[in-house]
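Mind looking over this structure? Questions follow.
For this view, one protein chain was removed and the others were kept in their places.
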Amino acid sequence: MNKPALYLSAASTISHQPTFRNPGFSAALAPVEASSALISPDYKAYIDAGLLRRMSKILRMSVACARDCIEQAGTGQPDAIVVGTGLGCLQDTEKFLNTSLTVEGLLPPTSFIQSTHNTMAGQISLSLGNHGYNMTHTQNTLSFEHALLDAAMLLREGDRNVLVGAADEHIDILEDIVAQLAFEASAPLTSAASFFVLSVENQGDAKAVLADVYTVGGTKYGQEDIDAFLDRNGLQAGDIDLALYAGTPVQGAALNVDYLSLAGVYPTGSAFALHYAMDLLGTNSEVRNVLICNGLRKSNLGLTLLKAVEA
Amino acid sequence: MDSLKEDLKKQIIEQLNLEDLTVADIADDALLFNDQGLGLDSIDALELIVLLEKYHGIQLTNPEEGKEAFKSIDTMAEYIRKRKAA
């Protein structure tokens, strides 16, 4: 099927790196350190105090990035809000689980309310006063790719601008769980949120073209799946100027960068990679094609192809 | 100074994460659920019910009953005193 090009017109990321409101950040990014802290912008500039006081880390990050992104894009109210999250609102989930198992009397409800996966998307709609389509995808390491696929479908169905993003948050118990389950993380475990405005039209300042997104779950995959994806898009591995990968590098690409070393490890880290790629495409004219190859889990593959905006 | 009212203000600030407020910022007669007052909502009302039980040993099982009691610090203090006297 011939898919029309879609434009990424704005991006906003809060992470352990200097990504927030810092165009050109991709040029000078060092690997994320175990000691690096999550950046914390002045949240009051983005979120109403009445809402902010209840918000956990993941909610603050998400709403601030969403608002920043909408402001940058200048496209007004988005037609839809689509969010991907691998593990959802862990801080509130653990808090209520703890309360539920330890408190004998009445239980405070706030952490329960905010434990549901769609709290980010819901809070963004509340913060923007948005009545459009509001969706939350949670498919492990492919949650963000599924959100992107949904957003792309909405644009093909007639929407003009969609706010799409991803968020995951770190809580201390994850370190313990990772150690106990012998999960080998190649970089520190981190938190982050990234939001984007995806549009059918280039309003003049689009940073990148989203050419295609593909996911495959529940099966082994290999280089042949990547080659087939590129072939469907009229490309070969040699046409890829930069492959941002998690797991195994992309054979044949001009340059491979392990994005986990920059973003840290969290289920929706490919959203960080997307912002990184957009930033690079916007500042380095020699980069034309970027492939994000998300193989964070061996049975799940997510592929996202970006192209430079034609002048 | 009415120590019950001061305690209530401290407890409310903590229970509801009103980090920007101090006890001095909350007037005894300020309307808690009005935007001109503290601008609390239905989730806060439930948190206040928890607060009443946790700090004052008072059980309020019908949220509707809370509406009158939670109008202001004055009415909350009055409600607590009445329940304790009963």
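First chain written, first letter: the chains are A and B, and each begins at residue 1.
Throughout what follows, contacts are C-beta pairs under 8 Å (C-beta built on N, C-alpha and C of every residue); 3 or more make two chains touch, one makes a residue touch a chain.
The definition used in the following text is that contacts and distances are computed from a predicted model.
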item: Chain excluded from display, named as in UniProt, from "DoxX family protein", "GvpL/GvpF family gas vesicle protein", "3-oxoacyl-[acyl-carrier-protein] synthase-1" or "Autoinducer 2 import system permease protein LsrD"; value: "3-oxoacyl-[acyl-carrier-protein] synthase-1"
item: Contact partner of the left-out chain, one of A:26, A:130, A:161 or A:304; value: A:130
item: Contact residue for the chain not shown (choose from A:8, A:32, A:47 or A:87); value: A:87
item: Touch with the omitted chain, as defined above, among A:5, A:106 or A:185; value: A:106
item: Options A:44, A:156 or A:232, residue touching the unrepresented chain; value: A:156
item: Residues of chain B (touch criterion as defined above) contacting the omitted chain; value: 41-43, 46, 49-50, 61, 63
item: Residues of chain A (touch criterion as defined above) contacting the omitted chain; value: 1, 81, 86-88, 94, 96-102, 106-109, 112-119, 121-123, 125-126, 128-140, 142-143, 146, 149-150, 153, 156-157, 173, 177, 180-181, 215-219, 267, 299
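Assume only the chains that are shown with their structure count from here on.
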item: Cα-centroid distance, chain A relative to chain B, in whole angstrom; value: 40
item: Residues of chain B touching chain A in the complex; value: 15-20, 39, 43, 46-47, 49-50, 53-54, 59
item: Complex contacts: residues of chain A adjacent to chain B; value: 49-50, 53-54, 105-110, 113
